[in-house]
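The other protein chains are all here in position, but one chain of the complex has been omitted.
So, chain A:
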Amino acid sequence: MEIRENMEERYREALSTYLKDQTEQALYSGQKISRKTIEDKISPEEIISLHKSILMEICPDTTDKVFHSLDFLLEVMMGYGIAYRELQSLRHQQQELKSEIEIAANVQHTLLDTDIPDVDGLEIGAISVPAKQMNGDYYHFVQDENECMGIGIADVIGKGIPAALCMSMIKYAMDSLPEHRHAPSSVLENLNRVVEHNVDPSMFITMFYGLYNPHNHVFSYASAGHEPGFYYEAATGEFKDMDAKGLLLGVEKKTKYKQYEKSVEPGDMIILLSDGVTECRTDEGFIERETLIEYIQKNIHLKAQEIVNNIYKQLEKLQHFQLRDDFTLILIKRNV
């Protein structure tokens, strides 16, 4: 109530001043009043009512028509008053949702956290950045008892919260795989069964799984419709697509995945990515895989982690700092 009395006083003074002399300064005090009334959550119809009663007080000789017109105006402003209060409440709800999503993103971060393993003779760099708060991409490293390193990279078609929920399931399924069965084709076959069984038919997941054997330097891999990675051959300086055929996860229960093998020579690199990397949309359209290769070549002298960080920074800049899809890039380099 005190707020209102104060406001009434200020309004009376400002309005009287303005009616006397139509100065900019008086108008400025009107603007300041509106800032205060918004802060105090006073709705438009109350302002009109206040205006009318003060006008009656300071200019009692005003014609009745003017006063009646203010009653009419008040009625018209009712809808705006309601919309204004609704906006305030929606804003509050939005704030709540935002902090809820932030917490969910933290939970997801903890859940999907994976350490880059220390493997003799290998240098590994990885980066994964969500387009919104939650990530629909996922990568995961595991090391088995024979020191073989497994690397999984997956991408849910779509982004945001639904994709993130889906990803959490993949992570859980990966963790439940038997320790000794990390052959890429059987990992994908297992996950395919889980996804087919548990995920809405409208959701699709692409995934690449590879296993690096540090004893004989053979990289075996299989793909479930995932964006093909690159293989860099140090001897020739050439980049090749790591093509691998396989159906997306969750389409058909009994899908079999073909396993490929590649002997990795010193200086060679394996580059894995999600389609958020190749579908970077710039002013000239999607970037070409060749452009991406150029970026890698430009940074090739750096450490693996620096290479992926730099490429992310450059592609982020190309897209004017607006990611349209989750972005994941992994680079595995066999040391010379």
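Heads up, the rule we're going with is that a residue touches a chain if its C-beta (ideal position, glycine included) is under 8 Å from a C-beta of that chain, and two chains touch if they have at least 3 such contacts; residues count from 1.
The criterion applied here is as follows: contacts and distances are computed from a predicted model.
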Protein name, per the UniProt record, of whichever chain is missing from view ("C-type cytochrome", "Urea ABC transporter permease", "Anti-sigma regulatory factor" or "SPW_0924 family protein"): "Anti-sigma regulatory factor"
Selected from A:Ile82, A:Leu111 or A:Leu302 as touching the chain missing from the view: A:Ile82
Of A:Ser16, A:Ser29 or A:Ser49, the one touching the omitted chain in the full complex: A:Ser49
Full-complex contact with the absent chain, from A:Ile38, A:Leu90 or A:Leu111: A:Leu90
On chain A, residues whose C-beta touches the chain left out of the figure: 45-46, 49, 52, 71, 74-75, 78-79, 82-83, 85-86, 89-90, 93
